[in-house]
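Note that one protein chain of the assembly has been removed; the remaining protein chains are unaltered in position.
== chain A ==
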Amino acid sequence: MLPSRLLRQALPRPAPSFGYSTAGPAMEEKPVESSIRAKLLQALQPLHLEVHNESSMHAVPRGSETHFKVVIASQRFAGLPLLRRHRLVNEILQAELAGPVHALSIQAKTPQQWEENQSVSQSPGCLGGSKHDPHRATKLGGQGLG
């Protein structure tokens, strides 16, 4: 491992940022997404993981972290019916769901199911329900995550 000072010198510009966060500086910008990713990685050891912030599809300000979709392929789901798989994910992300996350769409597959079918269902569009929703203010209040 190179010392970070050397690394900085070696890189003329900051590394390009990707669609969703991995680690490092992005942690500051997308704390909820990063937290979801880290918790799912740790708890489920997934073969495949996608975390999509779909907040921009909904009636929330730009840059919000309120609506997410996760696509997970993990051996931990083997032998579990769909409802149990979803409950497991909900449990892992309990703090996020109780805090800033308003909607979470889950696609939970075993590695084998993922190999057979890698299609990801699109999320339905917004119908404006959160515009007059008193809960929205709470969710957008930027509650910190533990």
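Convention: a contact is a pair of C-beta atoms (placed from the backbone, for glycine too) under 8 Å apart; a residue touches a chain by one contact, two chains touch by 3 or more; residues count from 1.
As a working rule, contacts and distances are computed from a predicted model.
Remark: of the listed names "ER membrane protein complex subunit 2", "Trafficking protein particle complex subunit", "Cytoplasmic tRNA 2-thiolation protein 1" or "Glutaredoxin-related protein 5, mitochondrial", the one matching the undisplayed chain in UniProt is "Glutaredoxin-related protein 5, mitochondrial". Annotation: of A:56, A:75 or A:90, A:90 touches the absent chain (contact as defined above). What chain A contributes to its contact with the hidden chain is residues 82-83, 86-87, 90, 94, 97-98, 103-107, 117, 119-130, 132-135.
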